[in-house]
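All protein chains but one are shown in place.
Order of writing sets the labels: A and B. Residues in every chain begin at 1.
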Amino acid sequence: MLAHDLLDAWAHLRSPVHRLDARVKLVCACALVIALLATPVARPGLLAAWAALLLAIAGASQLPARWIAGRLALLAPFLLLGTIALPLLPPADAADARQVLGLIVSAQAALLWLNVGGKCLLALLAATLLTGTTASAELLRAAGALGLPRTLTALTGFALTYLGVLGAEGGRMIVARRARGRVRGLGRNLRVAASMAATLMARTVERGERVALAMVARGYRGRMPALDAGPAPAGQIVLGAAFVAACAALLWAGVRA
Amino acid sequence: MSAEPADGRTIAQEVAWARELSLGGLFIALGIIIPIGFHALGGGRLGPVFLPMYLPVLVCAMLVSPGTAAAVGLLTPVLSSALTGMPPVLPALPLMAAELAAMGAVASVLHRRLGLPALLATPLTLVVGRAVLGLAVALAVNLLPAELPPPMRSPALYLIGATVTALPGLALQMLAVPAVAALAERDRAGVASGNSDAGT
Partner (left out) sequence: MSLLEVADLFFTWPDGTEALRGASLTLAAGGSLGLIGRNGAGKSTLLLHLNGILHGSGAVRVRGRAVEDWPADELRATVGLVFEDPADQLFMPTVLEDVAFGPLNLGLPAEEARARALGALRSVGAEELAPRPPHHLSAGQMRRVALATVLAMEPELLVIDEPVLALDPEGREAIIALLAGLPQAKLIASHDLEMVLALCGEVAILDAGRVHAQGPARALLADEALLRAHGLRVPVSLRGG
C-alpha cells in the first residue's frame, strides 16, 4: 500500500547512485539541500543550476521517471494554490508591476514565489532521490552513524517500520466506511475522519503496549542496540567531500555573480 | 497482587522505557498517516483547516515523557515532509516543527508531571503552541526579511490570520484530544491480549 510505494520501492536497483554508501549519500544530500535553501531570492539562475544538478543525479539513479513525478506531484496542490494566489498580491509600485496573461502581477512576489515553490519542489526531489536509492534501514543506520541521537534514530525507525502496518489498518477502516455508502457533507466527513482517527489511535496505544512487552521479553534494558556496518570506502568519502565542496563553491559563485 | 520483582530496576520500569519508544514511534507514523486519511475522506478541505497532524502528536504527548513528546513533535512534520511533501519545506516545516515540539513538551509536562487533566492541559497547550508559532515567525522575520511574502512580514498579523483559519482545527483538538487520551489511558490496564478481551 502506501508505505511500500514510499519506502524501498526502488532501493533494489544497481545504479551508481544506489551503490554509494548510505552515509556518503546522506551527507551529500544534506549539503545540497542546505545550499539549495540558502539560495537568495534574487538568484533564480542558481536555482536552475540546482535543478539541473538534481536532474542529472536523477538520470544517473535509473529511478523510473513516472515514480519520481508521482512523488513530486504531491506538491502540486500547494504549488497550484500559490500560483493562483499570485495575482492577488498588489505590486509594490509601478516599476514592480508586470502584465501576465492579462493580469497585473507583482514581479517581486512572483520572484519570491518562484524561489519558495522551487525550493520546496527541489528539496522534495532531493529527498525522493535519496530515499529512492537507499534502503530506509540503511539510511537510518547512516543517520545514527553520522551523529543523530539514538533516541531520534530509534523513534524514526519505529515510525518507518510501522508506517505500513498502521497505514493498512487506516486504509481498511476507510474502505469499510466507504462500503457503507458515500459520506456527504463536510461536517459528516469530519466526524467520520475524527472518529476513525480516534479508533486508530486507541488501537495504536494497545499495540504500543504489546511492542514494549516484546522488547522487554527480548532483554531491552533502556538502550537500543545496534549492529555496526564497516567504514565507508575511501574513494567514496573523497567523492562525497568533493561533492560537498562543489555545492559550496556553486553557492558562493552564484551569490557573487 | 504483585510479588517482588527481580533485579534492582523493576520490570515495570523497563516496560515503561520501552513504551516511550514504541508509542513515540507509532504515533509519529500516525502523524503521517492521519493527515493522509483526512485528505482521502474530505478532499483538500479537511486538511489545512483541521490540523490533523496535531491530533496524534498531542495525544501521544499525554502518554509519554516531555523529552519523547518533544521528539515526536519535531520528527512528525519532518518525516511527513520528506515522505509526502507536506508540510512544505518552506515556510511551513520549521514553523510547524517548532510549534509541535514545544506543544509536545508542554502537554506532557502539564498532564503527566503537573497532573492537570487532559481537558485543561489541551487548551493551555494550544495557546502555548500559538505563542511559539508567533515567536518563530518573529524570529524568521528578523533573520530573513527579504525572503518572506508580504503577509508574513508582520508576525502579529500573521499569527492572528493563521489562528483564525485554524480555529476549527483548534476546536477539534480541544474536543478530541482529551477524549482519546482518556480512552487510551483506560486501555493501558488491559495490556496482554491482542484482542479486546482482557486476558485471553
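One rule holds in what follows: a contact is a pair of C-beta atoms (placed from the backbone, for glycine too) under 8 Å apart; a residue touches a chain by one contact, two chains touch by 3 or more.
Computed from a prediction, not measured in an experiment: that's the story for all the values here.
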Report task. Specify the residue from the set A:F78, A:Y162 or A:F243 that touches the hidden chain. Result -> A:Y162
Query - Option touching the unshown chain, where A:A56, A:V100 or A:A217 are the choices - result: A:A217
Query raised in the report: Given the full complex, what residues of chain B touch the hidden partner chain?
Result: 1-7, 11, 14-15, 22, 25, 186, 189-195, 197-200
Query raised in the report: At which residues does chain A meet the chain that is not included here?
Result: 3-4, 7-8, 135-137, 140-141, 157-158, 160-162, 164-165, 207, 210-211, 213-221, 225-228
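In the analysis below, only the chains that are shown with their structure count from here on.
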Report summary line: Distance between the CA centroids of chain A and chain B (whole Å) is 20
Query raised in the report: Taking the complex as given, what residues does chain A use to touch chain B?
Result: 2, 6-7, 37, 40-41, 71-72, 74-75, 77-78, 89, 109, 112-113, 115-116, 119-120, 123-124, 127, 131, 151-152, 154-163, 166-167, 170, 174, 183, 186, 189-190, 192-194, 196-198, 200-202, 204-213, 215-216, 220-222, 224
Report summary line: The chain B residues in contact with chain A across the complex are 11, 14-15, 17-19, 21-30, 32-34, 36-38, 40-42, 44-46, 50, 52, 55-56, 59, 63, 67-68, 71-72, 75, 79, 81-86, 88-91, 146-150, 172, 176, 179-180, 183-184, 187-188, 190-192, 194
